[in-house]
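Remarks on the structure that follows.
Note that one protein chain of the assembly has been removed; the remaining protein chains are unaltered in position.
In this document, chain identifiers A and B correspond to the written order of the chains, with residue numbering beginning at 1 in each.
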Amino acid sequence: MEISCKDPVILNQWHPVSSLDVLTMDTVENTILLESKISFQLNSKEEVTAWLSLDDEKTLLPTRISYGFIWVSLGNPPKDLFLFPEFSESDRQNVATGVFGVNVSAGRTVENFLDMGHFPYVHSGILGEEPHTEVKEYDVEISEERDEVLATSCKFYQPQAAVNSNEGMDVDYIYRVPHINCALLYKTSPVDDARLDVIIIFVQPMGEEWVRAHTGMCLIDDESTAEQIRQFQQTIFGQDKPILENQYPKQLPLDSRIETPIRADKSAIAYRRWLSQKGLQYGVIPSAI
Amino acid sequence: MLNDLKKIWHPIASSAEVQKRHVFHAQLLGREYAVWRADDGNVNVWENRCLHRGVRLTIGINEGTELRCQYHGWRYANRTAGCTYIPAHPADAPARTICNNTYPVKEAMGMVWSGEEAFAEPVHFKNFEKYTVLRPIPINGNFNIIREMLSAKYRLLGHTTRDEVNGVLKVILKNGEVILFFVQPQDSNLSVLRGVVNQKYSDSERVLFLRAQNRILQSLRNDIEVLSKKRQIDPMIVQIAQVSSELSKMPQKKDIGRQAVLRVQVAEKKKTAKDIVSIKLVSLRDQLPTFQPGAHIDLHLQNGLIRQYSLVNGPGETNFYNIGVKLDALSTGGSEYLHKDIREGDVLACSVPRNNFPLRRDSLKTIFVAGGIGLTPLLSMAQSLDVMNLNYEFHYFVQNEDHIAFSSILKKLKKTPLVHQGLSPKLTKKKLNEILLYHNNSMNLYVCGPGPMLETTRQVAAELDWPDNSVHFEYFKNSNVIDDSSSFKIELARSALSLKVQSGQSVLEVLRANGLDLPSSCEQGACGTCKVSVVDGAIDHQDVYLNESEKLKGNVMMTCVSRALSKRLILDI
Partner (left out) sequence: MIELYDYELSGNCYKIRLMLSFLKLDYVSKKVEFHPGKEHKSEKFLEINPLGQLPVLSDTNLVLRDAQAILVYLARKYDKKNIWCPIDDPEKLGLIAQWLSFGDLITGSSSAARLHDTLFYTEFDIGECRERAHAQFRILDEHLFFQEQLNQSWICDGEKPTIADIACFPYIALSEEGGISRMSYPAIRRWMDRFKRIDGFIVMPGVFPAGPRSF
């Protein structure tokens, strides 16, 4: 079976293909990964098999189940997936908030997730509000040890930071990008200000300009129902989607001469640099040199 | 072929389609354009991509003077396409050079014309003084196929057709009227057929005519599309227009030196108040560079003097620079020269606008305190807050009614300015206490005026516990006597150079003498242009630009007047 994607960097990754909660045992599901049609089936809570749909021999692809999602690789994936310890904390609600098709590259989708400057415009009245538009200085590092991009001490003014507050306040954020197509956001929990809620986006590249964005939340909140949480997250992602689909070029420019970064984009710059260092070619416009 | 097509003018919209407060979505030779008309009538043709993160500008908002991007709210000025505000960094003035890619534009025969590399003028067609533009017909087909079939269609209907230059088709209708057809190549398989007839009809006749032509063209379209489905051509390859290399990196570049790069002509000079003239300067050649509210220009006068003037322009007023000049009794020649000697039509040189007095637009309320001619930068700021519907209060202190300048602009403000006339210093202070009494941490104060009044305002604000960083001021000049008797050493951290500053020399002069071209403007410690960071050493601040806490912090200095208290200073250059 011929796989059309030839970029080893992306082929050798684990890719999310479905959240567990929507699957029925022993039912074959079909999806697309890196332009190849693949099929998979949940055999038990711990075991999943996957194969190229058009492969008569049904050679099995590497699979794993982690963090409430099925992961598949078309190459030789690393033994481990990134760490996400909060997922297993017993007092948290893990909610898969839905998967959405977006006509854009995975890189653009991840980068938008790291971006705070758009809150007052795209998520007006929810995650931000004019004239509180400032993105204050924050710290970014590319951690070599963990091989991830980390943005800390991020702060942003939010009109209604918590369910029971009627005044705006600065909310603290931490962003992690531990996988080229996956990002996690940590945000002060409205219920317990010593702990952080986690919001995730795991992107499945169907093609270079066509993705499935899997979203989820891992919350300490025990008041909101799973349905309310899903609804909130869908509204937010529904607002981001048309922005993403109106970005030109659709592939993420690693060539610095295409766009104009500002200090607020530090995390995006680090993310682009990290992708360049990895030599990623798929779904990006590689830097000129 | 493609290169030739790039060089000619193509109609990309009917003028009527580019309506007020609308952003028209066009495409030519593969590249997309955002086409928008400002309230002053000017049509802008920009690449359809915000230079920040590539979002289409056709989903943005035409605010009449500026176009606003939907993603992060960056604002781009009419004509120049220069970015005037970056909301994520409200305290900074965006680098003047952040400019969207613009393309040439002309309006003629009821259509908007452009071309990636179009030059000179669009072809002029005779006998088209009267015209009616047909309904444009988008067609899924290649422009070559369309041209062939178009001519055949009209001939079949018994009209005469003739090929003109640049692929234009002339159709002479049986009644003698002439239609010119232009095929706008949007992409290889996508075109718009645009036509214009040399006749102006009455309303009812016009609709009949447009409908009749529309019927012909739609039937033609059906034929073309059947054929084109079988003859798909590869899409055109569009080179993504690059940004300049300085912009692609994070730090922003400053303009260098005290250069007069623009040649401007006095287009209008008129008295706007007692002893104050308003002067409008227009460019002799190119588009004037973008300004932001609070910006000033250096005007190089024919008598050799250089003077700074704040721009009064509102947002989007980009085809002139408007300044106000007060006749100074103690004039050393600058204001007197502008008042007496300068005439409309005279040519002067000036610098690009610099903004060392940037306006934050993230306050819940902004208070402006203007004294006399200090009105000018604040008036520009208030007009910007107006278009964004932000909250402010405008206080204007003048001697009496005769001294109220720019009253036509003042009248246009949405918040009626509060004019305080003829107050003594004591009463001025009392008034300022009233104005500044209430404040919270999402308010900002902007002050500009004569030295003593500015001092009083800062003092009152400090007494009322306004935080230093919410009080923004701009002095006209530094009236302190500069003490340049000290001598000391400067070390340049980045260029590993060690230099000596003798008494009588400024740091700026020494740096320039050693080949470091630093930007400057007023050269008397008032405007903030020559600011550099100081890594180590005690600074002898002699400027009026920095506020007290900035001076205490001791990590920046104005190289034109400030010096060292210690034996040496280490500068971050």
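As a working rule, a contact is a pair of C-beta atoms (placed from the backbone, for glycine too) under 8 Å apart; a residue touches a chain by one contact, two chains touch by 3 or more.
Owing to the predicted nature of the structure, the values given are computational and were not obtained by experimental measurement.
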In the whole complex, of B:K7, B:K20, B:K271 or B:K430, the residue touching the missing chain would be B:K20
Among the options A:R230, A:K250 or A:K266, the absent chain makes contact with A:R230
Missing-chain contact, candidates A:N103, A:T152, A:S189 or A:S276, resolves to A:N103
The missing chain sits against subunit A at residues 22, 96, 98-103, 212, 227, 230-231, 234-235, 237-239, 241-242, 245-246
For subunit B, residues touching the missing partner are 13, 17, 19-22, 24-27, 32, 39, 59, 61-64, 68, 70, 135-136, 138, 190, 192, 206-207, 210-211, 214, 218, 389
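Methods note: only the chains that are shown with their structure count from here on.
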Cα centre of subunit A to Cα centre of subunit B, whole Å, reads 38
In their shared complex, subunit B is touched by residues of subunit A numbered 111, 115-118, 120-122, 130-135, 242-243, 246-249, 253, 256-266, 269, 285
Subunit A partner, complex, touching residues on subunit B are 32, 48-49, 51-56, 59, 70-73, 86-91, 98, 240, 242-243, 245, 247-250, 361-364, 390, 442
